[in-house]
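Every protein chain except one is present and positioned as in the full complex.
Presenting subunit A:
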Amino acid sequence: MFALMTLILLAIISLCFGNYQIPMSHLYDAILAQFTGQPLVSPIESNIIFSLRLPRMLAAVGIGAALAISGTAYQSIFQNPLVSPDLLGVSNGAAVGAALAILLGLHSFGTQVLAFIVGLAAVMLSVLIPRLMGRSTNLTLVLAGVVVSGLMQAILGLLKYMADPDSQLQNIVYWQLGSLSKVTVNSFMSVLPMLLLGTLVLFIMRWRLTVLGLGDAAAQSMGINVTTERRIVVLCATVLTAASVCLSGTIGWIGLVVPHMARMLVGPNTRYSLPLSGLIGAIFLLIVDTLARTLSAGEIPLSILTGFIGTPIFIYILATRKVTLR
């Protein structure tokens, strides 16, 4: 409840901050003006709040929550605290899709669609490899993810090598560092159903994730159809990550660090740690994105900030021996 209140408060404050500071009273007037139709604030301020900052704030909340929730789900089903949502190649796959779109000269919506599709395709390939080998264990799936991620990195390297260094290459690098600067109401609305659906299913399964985290044999002996339910979790976590990454580019650390923060606060039971992880992820990205557009005249890419903030937090968690497997 405290985390939820903090999130709402920060969300309101974030609308005021940026290169163009807006006083809190103007924010209130602007919201009032939307309902009454009276011109209480200047059109510039109204435009900044509703067309630029509101979709960005919503995207930060949605993506932060999505990455943290999928990280929690992955760490639970793979029984590994070092796993992040990119495990099965979704981020590298999405980067390949985005780079391809940039090379083909597609606009931002085209980039978004291609990043989403190739991200999903990379995970499907990771899931397919162990099935073709006839050994669908957690370990073979993780190894397949490593292999597919490596392949995607090689393809990305090739695409970067082919890109025009003055324009396309810069765009690819910038995309890979993550940013919410290009988020619009429309682009956010196009991924919102996927973010909501993935979050909802994992939220419903939050207790079963605890049971799945006890290992395959234990979960099966307690009546869980491990193969099917693991597939549902992988699918939802992948859709959440792909939908996030296609909108913002790659944002590191959230999916890895935030689940640990949540477990440190409420313990390893995903019934409580999964929703809290989502809230902390939302707060974390909201703060990082507000800093990214406030600290300097330009935009600081998000992965740079999440890395600088995430590393000391993770070291703190390690130092206090609060890293728990599950």
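Note that in this section contacts are C-beta pairs under 8 Å (C-beta built on N, C-alpha and C of every residue); 3 or more make two chains touch, one makes a residue touch a chain; residues count from 1.
Everything that follows uses one rule, which is that contacts and distances are computed from a predicted model.
Chemist: Could you tell me which of "Cell shape-determining protein MreC", "Molybdopterin synthase sulfur carrier subunit", "Nitric oxide reductase subunit B protein" or "ABC transporter, ATP-binding protein" is the UniProt name of the chain missing from the displayed complex?
Modeler: Record says "ABC transporter, ATP-binding protein".
Chemist: Among A:Thr210, A:Thr241 or A:Thr306, which one is in touch with the chain left out?
Modeler: Touches the omitted chain: A:Thr210.
Chemist: If the hidden chain were put back, which of A:Pro23, A:Gly150, A:Pro193 or A:Gly267 would touch it?
Modeler: Among A:Pro23, A:Gly150, A:Pro193 or A:Gly267, only A:Gly267 touches the chain that is not shown.
Chemist: List the residues of subunit A that touch the chain left out of this view.
Modeler: Residues of subunit A in contact with the hidden chain: 79, 204-208, 210-211, 213-215, 217-218, 220-225, 267-269, 271, 324-326.
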